[in-house]
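Submitted below is the structure of interest, expressed as structure tokens.
As you look at this complex, bear in mind that one protein chain is not there, while each of the others sits in place.
Showing chain A:
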Amino acid sequence: MTLNDWLFGRLTVQAALPFYSAIATAAASIVVVGALAVVVLLTKFRLWRPLWSEWLTSLDHKRIGIMYVVLALVMLSRAVVEAVMMRAQQAVSYDSPGYLPADHFAQLFTTHGTIMIFFMAMPFLTGIINYAMPLQIGARDVSFPLLNSVSLGLTAAGAALMMISLCIGRFSTGGWSGYPPFTELAFSPDVGPDYWIWAVTLSSIGSTLTGINFAVTIYKERAPGMHLFRMPLFCWTALCTSILMIFAMPPLTVATALLALDRYAGAHFFTNGGGGDVMNYINLFWLFGHPEVYILILPAFGVYSEVFSTFSAKALYGYRSLVYATMAIAVLSFTVWLHHFFTMGQGANVNAVFGIATMLIGIPTGVKIYDWLLTMFRGRIRFAVPLLFALGFILMFAIGGMTGIILANPGIDYQVHNTVFLVAHFHNVLIPGLLFGMLAAVQYWFPKAFGFRLNEKWGRTVFVLWTAGFLFAFMPLYALGLLGLPRRTVEYFQGAYRPWTLIAAFGALLLLLGLFAVGAWLFVSVRQRDDNRVPAGDPWNGRTLEWSMSAPPPEYNFAVRPRVTGRDQFMRDKLGGMAYLRPDEYEDIEIPLGSAVGPLLGIAGILCGFGLTWHIWWMAAGGLLLSIGTVIARSFVRETTRIVPAGEVRLQHEAWLGRLAMERPASRDQEIAPSNRGLALADGS
């Protein structure tokens, strides 16, 4: 072993630099220039210190939530661009190699899927739950604030590995599911699958910890009187998602760890020979993978429940039904994983059992859709942006659910499995399902988080572009799938596919515009923030506890812990004239001090992952030592919390109550006007 090997492992100039295609070089340049621009801006505006002390090391669940969402939006941008590149490739690759080399195309579908699931969807929903759930249950923070920061650090480390892989070396070509034996050394000897393994492993550990944290928070931190059956539905979906995370993420961690043993230690868990069995990987992966899709969709269901209720000015219809349906989906989600591989050669009866189990999920899902419909029934509906997303969701999700049940028929699945029909289906449930839910959540809770409303016109533009883009991009894929086009193909030879791929490319272009619109939406809103301030904190005439405090909320959330007597407590208080009361007494509030443990573990994760990927053992060991050292050092820290004295809480709270008294209540007709200062007219609608 030469010194060079020891220092750099498999990392050589040739292997590392992304000069295998002009497009890859350009992409890497954008990442590098972007990162440099961030560094320059942070330095120029002297933001390093506040970034570190107020954000990165913060243990405040609200800030951690916001950082998760920022991470998700950054990763969303990359993955959407990748999607557009793939659609553009297929639009021009009828009997022609197109503009992307096959290997680059394969990296694109792998990174697109991996990012969208692990580094867009998961951080997005984790961020939204992080922000809203503790406020909704009347908690001051999550149960384990430090663990929360560690989860974020690990997830961000995985995302960082994804970004590094764009600049140094190549990524896996094995798809987001990373099936062996293709991802074994025999067929993928390069470092691509290693990048994938470590990025996904970091993210899966982060998500397991998040699940534990959220579930314990919901069980232990609810305000007095907040019985489980008084929780807002979003909290129920957060609870179910957390439980799913706890049980579903470990199989993934195990699967990637075993695959790593195959690749690093010469083991034979999933190799062709030596007693390995790919079927074990596939089972383990989907034992995670199927609950995962409900991890993704349930929080969005929760958001829609809040949105339908709030913007119909009406309590949720069939609350208990919705809770039972959510629970049923969570339980059933563990019983259906086999439908991802009906074509693996198991018997007809096994397939039938799993097919029927899958269809059973359609029942609670159908119930939910009707409960939301009946929430609108006899309401007073305001077509605010979140509700537009919710309406678009219901209509398009009905189609996605239907194609899901089609796929659950083993007999039909034998035909459409592995075709773009499947691709159309899961985008149909994830874009109008998950992504619309998250965008609705942004529009809905943004004013709470930042103290001003987002621009409605741009919000509507985002909705229109994403809806049209989705329909144009993915409806043709249903047709293409029925016509037999396999997924992940860089080139095709049937003229019949051509028109559909062109339509799909047009849709992808609309989605790209939709992405720009998201940027414009945020940018314009920030510029107009002074016209849209809602310091009173209740811009939508909200029903649940998070609207009862200032916007943005104080670090300790509730000056006095609320007493809960029923569902939609804040609406009850407003209607009963009990909202914004001056409490008799205040008490000291203990809040966590910031900590560098989360970011340090994230850095350790990057070092470890990068070192392992390139066989730079000193770096991997260094990362591991750093993480162990960080944890040990933390155990010596005695002062982990600080006390906000009752007097200070009183001052802040009474100052806010004083400002409230000067605000004019806004009716729902003024909802998107500057006169909506976040104090809602308590007329019930």
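Here is the rule we go by: a residue touches a chain if its C-beta (ideal position, glycine included) is under 8 Å from a C-beta of that chain, and two chains touch if they have at least 3 such contacts; residues count from 1.
Throughout what follows, contacts and distances are computed from a predicted model.
A.B. asks: Can you tell which of "Dehydrogenase", "Lipopolysaccharide kinase (Kdo/WaaP) family protein", "Molybdopterin-dependent oxidoreductase" or "Cytochrome ubiquinol oxidase subunit II" UniProt lists for the chain that's not drawn?
C.D. replies: Result for the unshown chain: "Cytochrome ubiquinol oxidase subunit II".
A.B. asks: Have a look at A:Gly225, A:Pro250 or A:Pro486 and name the one touching the chain we're not showing.
C.D. replies: A:Pro486
A.B. asks: For the chain left out of this view, which of A:Ile356, A:Val526, A:Met578 or A:Ala673 touches it?
C.D. replies: Final answer for the missing-chain contact: A:Ile356.
A.B. asks: Which residue, A:Lys62, A:Arg382 or A:His653, contacts the hidden chain when the whole complex is considered?
C.D. replies: A:Arg382
A.B. asks: If I consider the whole complex, including the chain that's not displayed, which of A:Leu228, A:Ala315 or A:Ile643 touches that chain?
C.D. replies: Answering carefully, the residue with contact to the hidden chain is A:Ala315.
A.B. asks: In the full complex, which bits of chain A touch the chain not displayed? Write them out.
C.D. replies: 102-103, 106, 173-175, 179, 181-182, 187, 272-273, 275, 278-279, 312-319, 321, 341, 343-345, 347-349, 351-352, 355-356, 359-360, 362-363, 366-367, 369-371, 373-374, 376-383, 391, 394-395, 398-399, 401-402, 405-406, 409-412, 414-415, 417-419, 479, 482-484, 486-496, 499, 668-669, 684-685
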